[in-house]
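As you look at this complex, bear in mind that one protein chain is not there, while each of the others sits in place.
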Amino acid sequence: MSNNVIGRAPAFSLAPSRARRRRRLFPYLLIAPSVVLLVAVTIFPLFFALKSSFYFWNLQMGPKPLGFIGFGNYRMALTSAVFMASVVNTLVLTVSGTVLEVFFGLMIALLLCHALPGMSVARALLIMPTTIAPIVVGFLFRYMYDPTGGLIPWLLAKAGVPIPRTGLLGSGLTALPSILFADMWQWTPFCAIVLYAALLSVPPHVIEAARLDGASAWTILRRIRLPLIRKTLSFVVMLRFMQLFNTFDLVLVLTRGGPGSSTRTLGYTLYQQGLVDFNIGLASAMTWIIVIMVNALIGLYVVFVFRDWE
Amino acid sequence: MASLGFKDVSKRFHDGTLALANVDLEVAHGEFMVLVGPSGCGKTTLLRSAAGLEEITSGEIRLGGRVVTDVDPSERDVAMVFQNYALYPHMTVRQNLAFGLEQRRLPGAEIAKRVAATAGTLGLERLLDRKPAALSGGQRQRVAMGRAIVREPACFLMDEPLSNLDANLRVQMRSELKLLNARLGVTTLYVTHDQVEAMTMGDRVAVLSPVSRPEDHNLQQCAPPAELYNSPANLFVAGFIGSPAMNFVRARIERGGNGPELLISGLPSPLRAGGRVAALKPRLERWLNRPVILGIRPEFFSLAAPGEGDLDVDVVMVEMTGADGYLHFELPIPPGPVETGLAEETVPHRHKQVTARVEPKLLPRAGTRAGLTIDLARAHFFDPDTGVAIR
Partner (left out) sequence: MRRKKLLLRTGLIYAGLILVLLVFIGPILWFALLAIRPSETVFAIPPVIFFTPSPAAFQSTFVDPGANRHQLVNSLIVAGGAVLLNLPFSFPAAYALSRFRMRGGKNMMLWYLGLLMAPPVAFLIPYFVLVSRIGLRGTYLAMILIMQTITIPFSVWLMKSFIDEVPVELEEAARVDGAKWPRVIARITLPLVRPGMIVTSMFAFVFSWNNAAFPLVLSNQRTATLPIGTLGYFATAGATWTFIGAAATAAMLPPMIIFLVLDRYVARGLTFGSLKG
């Protein structure tokens, strides 16, 4: 009963039956609960904020919004020196923090790559700062920065480094860098561990081939290892950027935005406006300005870096 | 036990790749049907669609007369043996075997009876309480088979179940599978990429090729192994079945002094056996002065003294496998237009390598000159445009 090859006209096409349609919907049904929950808890409040942003509403003056003012809140936010200072501070903190943390993290990761006895213990210990709650890191550094007897001013003085009279956290010049340092202390190990794991995944044969080709360690790093861990590197940069942008806990504990507004970050300013001064309308406008900013920044980043991602 | 039928089955994947096109195939009651073909020919896709693990884009699948095209895999009453066995790692062998029966809500006593019987058939009695991780590759393969057998399904579907075994075990399991099938008599659809396996195991073998256009057909030929070997329907089947592969050379039938002569491309003059070509006359009637493709299996050659056979060749290389000897020579290719269509893969290059089978004792040395005779009565002829065999 052999068949010949000569072609036949294709037959009817099957309309999707009910069973098939049900099967296709199944995954969406599985995802639905979590999406609904998240939408309820995030999108809904955000739209509420959108609506509120067009009203003058201060809880200290009354429980209800007091009047429609269109883009008044937005104008106030964008012309407010404090808000603008927050934007600048946040960007400075975010960019420098991301760069420094990834850089030092990479250096430490390279150090960890040497398979020597005790390395796994070192790695397990190294992640400890990252496990601490950011607010507790704030407590820790407030203790260490204390002008009267903190460890850090004492060490710096011993090393001959001049310290402002008002303390590291009390001077407009050193306050933001001090916060940056605290964040770096907490998150550089994170970058180190993650980049170390990524470096491990570079096939050793490739490195051996390069070594036989006569490449120096620096060349191997630059032209083989870094390109091969590009995906993880981008991911780490994005994660740190996002988290640094939202710096809040540290500012709350260490400086409360001072001195002046030298350490006000967007997160803290938002908190101040909405939950301390209870100026809901203005805070809502600020919320949306921030949300748009963040999404634009990350959107650009994702488009450029994750074009070929899974 | 039931028959399995595919009618006009087509499948296009989400990313646009066309896996199956216009597949028509009937597997009879109790038949052991092998699907064979190169990677990407759709054999695994076809198998999985029989199981219900892939949805087909159009067409119909019938099992025992019942249309099952949209029926969930859990309700088709088929059993599948996966290439990597897919044994449940967190369950013992016994639990693995019992799982399918539990889903059918069989009473515990019946389940225990069947599990014991199957374990006995496959020699798994002592392994029943072990977990898959504690089994060897061969043992795991048996458990995978056992899981299918114990269900007494309408149909077995096997996806290259032997390809992960080492060579010796594979040969041994091949015969065991065949014996098992003879005993159980269950309709079986078996996928493999190994044509030797296909030829030794199948009652009938379906040769599939990859498709790219909706009007193509995956199925090239479906026939008992002997028929595939001796009467291939087209170039694809002829070139796929048989190892070493069939040699394809371009040729022309020409009118000579004594009747039609066969001029092989690259040879200066027609074959000296004009008489034999005349005997083939009936089927080559319409091909006078037209190009054809000549298919010669290595065993169709026989050694002759130089000058006495059909052609003299320079021996490029010889191989010896112990029982067989192979002689490789080259035919020069004159420049000319390249044929398109199914024959494309077999279009000869600048120098065409040809393999002839020879008695090991008579194997000449490389670099010497040898004479060869071709058994034209057994040779195959193919239409260069469509690849179809000329009968």
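Letters A and B mark the chains in the order given here, with residues in each chain numbered from 1 onward.
The criterion applied here is as follows: contacts are C-beta pairs under 8 Å (C-beta built on N, C-alpha and C of every residue); 3 or more make two chains touch, one makes a residue touch a chain.
Note that the coordinates shown come from a computational prediction; the quantities given were computed from them, not determined experimentally.
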Which displayed chains the unshown chain touches: A, B
Contacting the left-out chain in the complete assembly, out of A:G97, A:G167, A:P189 or A:G257: A:P189
Residue among A:I127, A:L173 or A:A209 that touches the chain left out of view: A:I127
Contacts of chain A with the absent chain, listed as residue ranges: 26-28, 30-31, 33-35, 37-38, 41-42, 44-46, 48-49, 52, 59, 108, 111, 114, 116, 118-120, 122-136, 139-144, 146, 148-151, 154, 185, 188-190, 193-194, 196-198, 200-201, 232, 235-236, 239, 242, 245-246, 248-249, 252-253, 266-267, 270-271, 274-275, 280, 283-284, 287, 290-291, 294-295, 298, 302, 309-310
Chain not shown, touching residues in chain B: 14, 51-53, 72-76, 78-80, 82, 84, 86, 88-90, 99-100, 103-104, 147, 151, 157
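As a convention for this text, only the chains that are shown with their structure count from here on.
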Whole-Å gap separating chain A and chain B, where each centre is the average of the chain's CA atoms: 56
Complex contacts: residues of chain A adjacent to chain B: 1-8, 10-14, 17, 19-20, 23
Contact set on chain B toward chain A in their complex: 7-8, 10, 21-22, 24, 55-60, 69-72, 204, 214-217, 219-223, 227, 231, 233-234, 342, 386-388
